[in-house]
Each structure stands twice: as structure tokens, then as C-alpha cells.
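Every protein chain but one is kept in place in this view of the complex.
== subunit A ==
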Amino acid sequence: MPHIHRRVLAAAAMASLVALTGCSSDLPADGPGSGASSDAGKGADGKKKTGDQSSFFVQADYEAQLAMRTKQPTGPADKPWEQSIDPQPVDTAKYKKAGPYKLCFSNAATNNPWRQVGWKTMQAEVAAHKEIADFTVLDAEGKDDKQISDIAELTAKGCDALIVSPNTTATLTPAVKGACPKVPVIVFDRGVGTDCPVTFIKPIGGYAFGADGAEFLTQKVKPGGKILALRILPGVDVLETRWSAAKKTFDDSKLDVVGVEFTDGDAAKTKSIVTNYIQRHGKIDGLWLDAGATSVAAVEAFEDAGLPVPPLNGEDQQDFLQKWKDAKLTAIAPTYPTYQWRTAVIAALKILKGESVPKVWNLPQPAITEDKLNDYLKPGMPPLHYALCGCEKMDGYPQKWGGK
């Protein structure tokens, strides 16, 4: 008898659990930007379904980046890593000295494929210059505290120029400030909160990246179409800017953003999330991603569900470009070119030779469109290779980059 009693209890508990959790779907959307609230759409209070604007959003930077996309860069057209948009040259005569040079580099990390491709490209650039006698590198392994001590150590090693790729913006600013008076500093990729470095090298930026993908969807998806936005994680400036530009585009469009989810940049999580949305909404009409690493997993979710793949954006990773071609996707690939790793070395040498460099070196940041797909798809390169490495004519290509 107690057994039966227990089973009834268990069944009742399960039933009430289901009822309880089922009920909560009727609650209004909770917080802004929360993935769970996505299904509520535009709330009764007229709040945007994409949530509040990111605290990282700066209107002036946004407008400047969007404008830069159509500007003609100066410099050799066949070497985009030497080009710049809107350059404001600074005089470097006071840094001029005779070679050979000792270059130093404080690297934030090599913990993702994008950084691995960039790092290989940078090494190849250094190898191409005989005037660089020594290249000392410290890898901070993604830790702010290690990079702070790395920069201090390199500053004391008699470097002729110091290249820094900061791990985070705010925390590394004092370390860079400390190095500036002792050695010419070149910062690239992520920025720092001081203008003491001689030059700061970056592609146009995250707003342009995010807008490229979102604008493509507004053109390709019919009004009212359901859009799923996939982000890696919140709170990182270079990713927040991508999403905030896309959010602006979507808010001004007639598209219906049914969800904004965080994937941690993970293929398995991405595929599950997209599969869940397909199940829940029947279909999804467009897919926006803040980085290309998980695009292929998202595409597979549609393939495995037996549905056509909707328009989407990826990045210049080989696996996505290959999928794009093989499955004849409707896609665009905004980029954040890895060739900027070359530019950092070139800038250091220019400074030491007394040649002027732009104060902010804005590199061109092309988006790969369907008509240019074949130019960027490189057969034989590994799936995690980034096409915009600018490394095709360097010594050791393609083997050094893992190609055949």
C-alpha cells in the first residue's frame, strides 16, 4: 500500500511541475536582452523585442564606422593590410634609428582559431624582414594580470618597439600608459583607453560587421520574417558593438526578431538552440550571428530538420565558405581581417625608420558577397582558416597555415 501511495504522489508531483512551468510562459517578458523572453515579441508596453541598447553603444563611433564602409582607402589596392581609411598621419622622426631592430610583442592569447591564423601570419611577416634581428614574444594566455607583467617585462628588455594586442581594454590601459614613455608602442585588434601609443591598428570595427549582416537580412528576408540572432557572450566590447549595430538595423526594419540567444561560441549548443527555435516556430526566416565560428552548426540544424536554410551571415572561415558554396546558401560573410597582424609589424618598422603612420590605422574590412565567394574559398585550407589573412603570397603558404 505505501508503494502505491508513493507512486500517486510522484505522478501528482510531476503533473504539478509540468503545469507550473507551463503556466510561466504566460508571464510577460522578463528582462531586456534576456533570451528567455524572446517569444513574447514586442511587449504590451511597446518595448523593443531586441531589448535595450547595449551600454557599449556610442552613436558617433557607430556613424563613423558605417560611413567608412564606402570610403576609398589609401594605399596599394593589392595589399589591403597596408591601406588605411581616413588616415591622420603622425610624425615619427623622433623614433628614427638605424637597424637592425629588436621588436617585442605582448600577445593577449592564441586561444581561438582567429588568433592562431593571425599569429602565424605575423610570424611570417617578421621572417620576411631582414632588418628585424630579434622578435621577443610573451603570450598572456588570456589573462589580464599576466599581460600586465608581460608588458612591464618587455619594457625593461631594451625593445626598439613594442606591439601590444590587449586582452581587455580598461585593465590593460595603465600598463600601456606605463610603457609609452620608454618605447614606441603599437596597439592592434582591441583598443586601450589612452592615445599614448604611436598608432592604433584595427579594421573598421564591430558596428560595420554587425550592420553588414543585418542589412543583408533586411534585403533578403520578406517583411515580418522571423529572425533568430545568435551571440557568443555578453559584455565584450568588440562583440557588443556587432550586436548593437544589428539591433539598430532590425529595430528600424519590419523583421520580427523572435530570439536573441547566447551560444558561448559552441557548435553543440548552437545546433541545439537553432533546432529548438525551428521546433517552436515551425520555421525561421533569417539568421544573424555575431561571429562565424558556429555558422556551420546553425546551417546543419536546418539541414537535419529537412528545411531549406534561410539567409544568414557567417564569417571568412573556410568551413563556412565551403558550406556556402556546396549548399548554395543565401549568405554574406562580414570579416574582421586577420591581416591586421601583418600591419602591426609593418607599422613598427615604419615608425623605427621615421616614416609617418596614421594615428588610428583603419584597415579596410570587406564583406564577402556571393559574387566574390570563389576568390576567398581556398581549397586545401583547414576548416578553421580565415580567408582574409593576406598571407597567400608569404613564404611557407599554405603549409605553415595548415593547408595542403
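Here is the rule we use: a contact is a pair of C-beta atoms (placed from the backbone, for glycine too) under 8 Å apart; a residue touches a chain by one contact, two chains touch by 3 or more; residues count from 1.
Everything that follows uses one rule, which is that contacts and distances are computed from a predicted model.
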item	value
"ABC transporter permease", "RsbT antagonist protein RsbS", "Anti-sigma regulatory factor" or "Succinate dehydrogenase hydrophobic membrane anchor subunit" - which is the UniProt name of the missing chain	"ABC transporter permease"
Residue among A:72, A:219 or A:279 touching the omitted chain	A:279
Residue, one of A:53, A:112, A:149 or A:218, that touches the chain absent here	A:112
Residue touching the undisplayed chain, where the options are A:77, A:90 or A:268	A:268
Touch residues of subunit A, complete complex, unshown partner	2-3, 6-7, 9-11, 13-15, 17-18, 21-22, 24-25, 35-36, 38-40, 109-113, 116, 141-142, 259, 261, 264, 266-273, 275-276, 279-280, 296-297, 300, 304-306, 319, 382-384
